[in-house]
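For this depiction, one protein chain was excluded, whereas all remaining protein chains were kept in their positions.
We just call them A and B in the order they show up, numbering each chain from 1.
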Amino acid sequence: MDIVEKVGNGDVRAVARLIRSVEDRIPQAREAMKELYPLTGNAFIIGLTGAPGSGKSTLTDSLIAAFRKQGKGVGVLAVDPTSPFSGGAILGDRVRMQRHAEDPGVYIRSLATRGALGGLCAAVDDAVHILDAMGKEVIIVETVGTGQSEVDIMNNAHSVALVLTPGMGDEVQTMKAGIMEIADLFVINKSDLPGGQKLYQELLRVLQMTENYQSGWQPPVLMVQNIADPRAFAEKVEGLRDAFWEHRAILISKDLLKEREKRKLSVQFHNSLKETLLDPIIEDLTRSGRLDASLERMLAKEADPYTLAEELAGEYLRK
Amino acid sequence: MSKRPIRILVAKPGLDGHDRGARILARCFRDAGHEVVYTGCHQTPEQIAAAALQEDVDCVGLSCLSGAHKHLFPKVVQLLREQDAGDIVVIGGGIIPKQDFPVLYDAGIKEIFTPGTPLPEIVDWINEHVVPGREL
Partner (left out) sequence: MYFAKELLEKCSSLRKKWEDQVKKILSRQGERKERFSTVSDHDIKRLYSPEDIKDLDFEKDIGFPSQFPYTRGLHPTGYRGRFWTYRMFSGMGTARDTNQRWHMLLQNGQTGLSTAFDFPTLMGLDTDSPKALGECGRCGVAIDTLEDFLLLVDRIPLGEVTTSMTINPPATVLWAMYCAAAEKKGVALDQIGGTIQNDMLKEFIAQKTFMCPPEPSVKLISDTIEFGARSVPRWNTVSISGYHIREAGSTAVQELAFTLRDGMEYVEDVVRRKGLHPDEFAPRLSFFFNAHIDFFEEICKMRAARKIWARVMRDRYKAKEERSWWMRFHTQTAGCSLTAQQPYNNVIRTATEALSAVLGGTQSLHTNSLDEVWCLPTDHAVQIALRTQQIIAEETGVANTIDPLAGSYFVEQLTREMEEGAWEYIERIDDMGGMLAAIDQGFPQMEIADAAYRFQTQIDSGEKVMVGVNKYVTEEAEECPLLDIDEAVEQGQLKRLAETKRKRNDRSVRTSLDDLRRACKKGENVMPVCIEAVKNLCTVQEICDVYREVYGLYQDPGLF
């Protein structure tokens, strides 16, 4: 049986290996991805984003339980940052989800950003496809929680929830321009901490000001509190789960899901195209020493980056 | 293509929570350029094996200070083998008397590091014995 067939059958070992190969950019992986593509398109893809320490992993853990309660197969991709110094990473999100480790209906995979710009690692797109192909009905992507990844995740998910915690009331205003606009749902986690109400009010105010956010969908603000009472917490998270489903229903009814898929594909295709075109060129330039030579020339003002890029692009395209 | 990073699972099987060593090792592996999946304390061998599989790690580092290593370490190896993952290198550390080494080696634990082992020695061992990634 080949790897794609195994993935389609939900073989954990095969899925894990394929994701690894995609991450490590093994050439055969690309072949497998081509073959696997027709199997995708069935999963509901959820993005969970928010600052470090906002409790995303704990929410993910409870969301897994909530979706499992409905009998859904769940895949999780948890992204943690790669150390810029060593290239290594500690992937610790999984700690909080280990109670699901043995549940065959749940597949959890930790990913390191590996220096990908935007925090969300380059392999996430492919990993989502793989989990989709293995038959997971719900895929939760948990971001690093800093910087550009907040925006990038939108390209990978159908529904995005932004997780906030009290004490950020004043910051909501300034956030409005960026990540506020990408979220379809807002979760105020640990809302029983001082400042919870204030954050809630502030958020509502800002959301009202955000005009024409999306036809027919007013992003809800969910308060999740009292983690000390596990049942109450689980109930709140079930509410969040239902809100995700509602959002999905709206997306489908308004034909927006297709639009999102298209947007997602557009970015992915863009990246793929760039990679296909650019990577061999960069590699060739590096290997031949021309990259360094060109840089030297630019440094010495013998050439400018614009002309040089045009020249090289022309040369390679002709090939 | 740049070098594939080694993926290591650092886990504490059993009931003791003394995670000082496990946490130091996790940091040390990160600083050596590896990707470390950390699953924390109080893990059953079943949870550890499942995580190792899902995460496609090359190596599992087990730390146990409760004295139950003779039961727990071999169980992890056994579970991995049962799931066609006997190629994952399993190593162990913690308070493990010399007299228990043969039992653990026989059970498939590849190396045992006891208190006082310098971190660079462990990193060197891994770099030498663990191959990152398998054939697709």
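The criterion applied here is as follows: a residue touches a chain if its C-beta (ideal position, glycine included) is under 8 Å from a C-beta of that chain, and two chains touch if they have at least 3 such contacts.
Predicted, not measured: the structure shown is a model, and the values here were computed from it.
**Student:** Have a look at A:D93, A:D152 or A:D184 and name the one touching the chain we're not showing.
**Tutor:** Residue touching the absent chain, from the options given: A:D93.
**Student:** May I ask which residue of B:K3, B:R20 or B:R134 touches the chain that does not appear here?
**Tutor:** For the chain that is not drawn, the touching residue is B:R20.
**Student:** Pick from B:I8, B:L53 or B:L72: which residue touches the chain that isn't shown?
**Tutor:** Answer from the full complex: B:L72 touches the omitted chain.
**Student:** Taking the full complex into account, find the residue in A:T58, A:T113 or A:S191 that is in contact with the omitted chain.
**Tutor:** A:T58
**Student:** Take the complete complex as the reference. Which residues in chain A touch the chain that isn't displayed?
**Tutor:** Interface residues of chain A facing the absent chain: 53, 57-58, 61, 90, 92-96, 98-99, 190, 193-194, 227-231, 233.
**Student:** Residue-wise, where is chain B in contact with the chain that is not depicted?
**Tutor:** With respect to the unshown chain, the touching residues of chain B are 14-20, 23-24, 26-28, 30, 38, 40-42, 44, 66-68, 70-72, 95, 97-99, 114-116, 118-120.
Basically, only the chains that are shown with their structure count from here on.
**Student:** Which bits of chain A are touching chain B when the two form their complex?
**Tutor:** Contacts found on chain A: 3, 12-13, 16-21, 24-26, 28-29, 32, 82-83, 85-92, 94-95, 98, 101-102, 107-110, 112, 114.
**Student:** In their complex, what parts of chain B are in touch with chain A?
**Tutor:** Residues 1, 4-5, 7, 26-27, 29-40, 43, 46-47, 50-51, 53-56, 83-85, 132-134, 136 of chain B touch chain A in their complex.
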